[in-house]
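Below: one structure, written as structure tokens.
With one protein chain withheld, the remaining protein chains of the complex are depicted in position.
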Amino acid sequence: MKVGFIGLGRMGQAMAARLLAAGHDLTLYNRTPGKLQGLLQLGAHTAGSIAAAARFDGLVLTMLADDSALKAVTQGEGGLLATLPVGGIHVAMGTHDLELVRALAAAHADAGQILLSAPVLGRPDTVAAGNCGILAAGDAAALGRCKPLFEAIAARVLTVGSDPGSAAAMKLANNFLLACAIEAIGEAYSLVQKCGVERPAFHELITKGLFACPAYNIYSKIIADEAWDTVGFTATLALKDLGLAMAAGKASGVPLPSATICRDRLLSAIARGDGERDWSVMALEQARASGLG
Amino acid sequence: MKVGFIGLGRMGQAMAARLLAAGHDLTLYNRTPGKLQGLLQLGAHTAGSIAAAARFDGLVLTMLADDSALKAVTQGEGGLLATLPVGGIHVAMGTHDLELVRALAAAHADAGQILLSAPVLGRPDTVAAGNCGILAAGDAAALGRCKPLFEAIAARVLTVGSDPGSAAAMKLANNFLLACAIEAIGEAYSLVQKCGVERPAFHELITKGLFACPAYNIYSKIIADEAWDTVGFTATLALKDLGLAMAAGKASGVPLPSATICRDRLLSAIARGDGERDWSVMALEQARASGLG
Amino acid sequence: MKVGFIGLGRMGQAMAARLLAAGHDLTLYNRTPGKLQGLLQLGAHTAGSIAAAARFDGLVLTMLADDSALKAVTQGEGGLLATLPVGGIHVAMGTHDLELVRALAAAHADAGQILLSAPVLGRPDTVAAGNCGILAAGDAAALGRCKPLFEAIAARVLTVGSDPGSAAAMKLANNFLLACAIEAIGEAYSLVQKCGVERPAFHELITKGLFACPAYNIYSKIIADEAWDTVGFTATLALKDLGLAMAAGKASGVPLPSATICRDRLLSAIARGDGERDWSVMALEQARASGLG
Partner (left out) sequence: MKVGFIGLGRMGQAMAARLLAAGHDLTLYNRTPGKLQGLLQLGAHTAGSIAAAARFDGLVLTMLADDSALKAVTQGEGGLLATLPVGGIHVAMGTHDLELVRALAAAHADAGQILLSAPVLGRPDTVAAGNCGILAAGDAAALGRCKPLFEAIAARVLTVGSDPGSAAAMKLANNFLLACAIEAIGEAYSLVQKCGVERPAFHELITKGLFACPAYNIYSKIIADEAWDTVGFTATLALKDLGLAMAAGKASGVPLPSATICRDRLLSAIARGDGERDWSVMALEQARASGLG
């Protein structure tokens, strides 16, 4: 399939590489062209503008780091809303504010276009390894057209419904759940450690039985090893994601007290200079608040 | 092996049945003798007093519902501290206050006896099915002597160290982790539901990928189905366990903010009359606080 | 003095009336001209545009309901940044986001203009009665020039320093303190009430002794009387203000756990339909969470 692809950071590159490997025909647009060399060698073309990517075949994927990048790419004279053909599809695959996704869906609809929301569950290495998931929501026919693309990128595609906001909300809820798990694991480690338990013994307890799943295996290990500098996802980015979950809660009238615990923990960690370490520093900050470390 | 067994509620009965099935020779003591019929048919004897159970072979397991029952069984003229022979072993297998376990360990040591802490991870049905775990801590030789008993009861035995408090602390931390997971799942369901997501779609997301483990599978299902009356563990008992975790945190200087969220949630649920429903009513109470239900 | 005044909602009208009563010469601008009749009868003029107000004498007060109104008034072709003369002064007197105030101060400075931040402590009726306070920060000479205006409006003027952000932060901190007091009073009432204390007895305790100040007197009375519909400040507006405090905390690296308690309480109250009642419904929502009411 002919696809425009905008936003080629680490995630975008991993996704584009999988699409190319599956034989799709990609035209890439990024604000900083230098990042594209690897993909060009895999057969991708470059677009000189958002419009060129949008008009390649009226189907554009975006994988943008934040809401302001999404606004920059969609709004204004040369943006997607102005340049995507009528009937064209914009698949937003980043993690974005719920209200923004809904407003963008309405704006695309006003312009005779379609917005799909299809956030990715995973990290660049998970994507590269073919293990990520995709939550997809929006117009059914458009979802059908994009199915081969999603399957080229991800191991699991979960179709959520016709409202693009649904997929955005589920992505935020998923990241929120993960934050809560890390926070709880960190609190538990502080507790057992100050009660005289060796960390490996507690790690063994966590990873066998009730909590034997990737989330607990991975973060219990990082915390037991105090491997705060094996950065998978920074504290600063995690704070942004929690902010999006809380904003979605505010917009829909849902208090999320566990999110506020995580948020305050991250804020403290960042205030002490840990913003660029792995977000598991939540556990380090908890340890400090327990008089450890 | 010859074993005294004190405390034959639902958990105790399931454990005793497994010991009998493995060929051990049990003498039972319970305050209310009527409960013992089933086990007597499996070959158990009855003891007319705590002392008789304690002196059967100087090895007694207790599976008591709370701290006051443990105090009642150990203290006073006819209690275990007064009646267990020198060199005798008391294996406390219930979920108890950390400070109480430590004080009891010291008291047994003063009397020339040994306290092992060996709390059980699981419920009566898990025990009966042979799927429960045991966290064991205390004197190494005594642990060695009890090993065949633990293996008769549980599928997994995790030996934690020489301080009985360690096993008690890990048990509390385990239950705390589970409470936090239920709370987070409940918050997440309120969020996605008010954002228009169908509950089964979110259940599918939770149970595949990062959180594919019994804790999340089981409680996400209960919450998605609103099956608050399939009682595995009541809200009132859960509040007791969280209180023990927070007390251990207080004693060791560890704030547990996620525990306080769960505690307040349970308190609200109980205040509204849900004390005897499953502790997953935490999610129902969150739903109410979100204007749902 | 000759003064432009933009933003004539209930607060703005009360402030403008006091300025007129003190003999100042006002040119008013509001998006909806109908609101100005009362002030015109007191001798005010009207400006047909923001520019006209800005150029009246290069000194403009704004009293705007929220950040988007402040942006609308300052940005764009006809906005204050484009139309205020070099050396002109913009006194922002509403409650605004800290980062926005700082960005606006920088933008005014770039344009050769001066931003003062001078938020008002009080409500329309307090202003009318001459009992409100003003927190003023910014360029010292400009503050000096505005002193007669501040003194015409307020009973107390507290000059905070040269950074306009300081006054904005103090205003947010003040409202945050008030929210925390209301929340704590509400929790305390639920506690004593369920312990069998009559509300008037607790009101007497609160208002005599340690807490004998307007904040506690006023809100303890509202809560004791359950007078949620005597609206001084709506739950919805309170949520906005707490959001600004938390955003300031986020921007400066300060977790505010007490703010998150209040925020979640307000969110619940609003989710149940109490958004337009007085923000003391925080206490009503606490009562519900305690199984009362």
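So that you can tell them apart, the chains are marked A, B and C in the order they are listed, and the count of residues begins at 1 in each.
Following the convention adopted for this analysis, a contact is a pair of C-beta atoms (placed from the backbone, for glycine too) under 8 Å apart; a residue touches a chain by one contact, two chains touch by 3 or more.
Because the structure is a prediction, the values reported are computed rather than measured.
When the missing chain is restored to the complex, the residue among B:24, B:171 or B:263 that touches it is B:263.
Interface note for the absent chain: among C:100, C:185 or C:223, the touching residue is C:185. Screening C:78, C:257 or C:293 for touch with the missing chain picks out C:257. Contacts to the hidden chain, counted on chain B, fall at residues 239, 243, 249-250, 253-257, 260, 263-265, 267-268, 270-271. Residues of chain C in touch with the missing chain: 98, 121, 133, 135, 156, 158, 160-161, 163, 165-166, 168-170, 172-174, 176-178, 180-181, 183-185, 187-188, 190-192, 194-198, 201-202, 204-206, 208-216, 245, 248-249, 252-259, 261, 289-291. In the full complex, chain A touches the hidden chain at residues 257, 264, 268, 271-273, 288-291.
The rule is simple: only the chains that are shown with their structure count from here on.
Where chain B touches chain C, over half of the residue numbers in use are shared by the two copies, so each contributes mostly the same positions. If each chain is reduced to the centroid of its CA atoms, chain A and chain C end up 37 Å from each other. Taking each chain's centre as the mean of its C-alpha atoms, chain A lies 38 Å from chain B.
If each chain is reduced to the centroid of its CA atoms, chain B and chain C end up 53 Å from each other. Shared contact sites, meaning residues of chain B that touch two or more other chains, fall at 257, 289-291.
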